[in-house]
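Let's turn to chain A:
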Amino acid sequence: MSYTLQYGQIWPYLPRLFDGAWIALQIAVLAFCGGLAIGTACAAVKSFGPRWLARIVSIYVVFFTNTPQLVQIYFLYFALPDMGVLLSSFAAVLIGMTLNAGAYLTEIQRAGFESRRVSEMEAAEVLGFSRLQQIRYVILPHMARVLFPPLSNHFIIMTLGTSMAAVFGVEELTGQAFNINSQTFRSIEIFSVTAVFYVALTLAASVLLAAIGRYAFRARTGLI
Partner candidate 1 sequence: MLSQIIEEWPRFATYYNLVFIAKAALTTLALSALGCVVGSLLGLALAVTRLTHGPALLPLRLLAIGFTELFRRVPFLVTLMLCFFAFQATGADVPLFVVAAVTVTLIAGAFLGEIVRGGLNAVHRNQWEAAAAMNFSLTETIRYVALPQAWRLILPPAFGFFVMFIKDTALASQIGVVELTFVGKVLNNKGFSAALSFGAILIVYFAISYPLARFGARLEARLASPRHRGA
Partner candidate 2 sequence: MHHLDIAGLDAHYGKMPVLSGIDLTVGRGDIIGLIGPSGSGKSTILRVLMGLLPPSGGTVKLDDEPVNHADRAALRRLRDRIAIVFQQYNLFQNMTVLENVTIAPVKIKKRPRAEVEAEARALLAKVGLGDKLARYPDELSGGQQQRVAIARALALKPEILLLDEVTAALDPELVSEVLDTIRVLAREGMTMLIVSHEMAFIREVASKVVFMADGRVVETGSPAQIFDAPQHQRTRDFVSKILRH
């Protein structure tokens, strides 16, 4: 055991980790929003759409949720150029994560759609709500409350998932850690500090999401 921890050497590199964390957060937010759009559309198709289209959506969901995101991105990054589609590493990661998120969020959104409560809708019907009013006042608020916790949870998972981008040379948090490591060789120090960054990042996101959930949707989100 000849390794001695020397955190002093890596302090000068700290700003680069902050840059990396910012990029990681951007990837997570962009992929999540893209995934949410795909997921909502696909869930709508699965719940209300024509059978053949629902089948295609199912194949998409089942395929993406049963293969590793890393290999999906490998495929996009290395195989698409052969077909004349050249993606930057950032684009490949973003597209890969978005498609992946879309598949998982389809499942989550669908559970939300299915959770509409007949009794509440009947009550609204009897009270003379129009169809649009039912959606506005009964269905959407209920879905927001049911869906907020699992969606928050998936956002946290995706924030951690952004570290995969480092494999493709994207200079997000983990990517910066690899860079700094190759310059300083203080491996344990740099990766442990990076770990602390991730803990702080996801804790901040959890606290923020729980607060939003509580005030906006009365969602019972514990800290995720």
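What we mean here is this: a residue touches a chain if its C-beta (ideal position, glycine included) is under 8 Å from a C-beta of that chain, and two chains touch if they have at least 3 such contacts; residues count from 1.
How these were chosen: all candidates are chains of the complex that A comes from, given by their letters.
The structure displayed is predicted, hence computed values, not measured ones.
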item: Candidate number, among 1 or 2, whose chain touches chain A in this complex; value: 1
item: Footprint of candidate 1 on chain A - complex, ascending; value: 1-3, 62-63, 65-72, 74-75, 78-79, 81-83, 156, 160-164, 166-167, 174, 177, 187-188, 191-192, 194-195, 198-199, 202-203
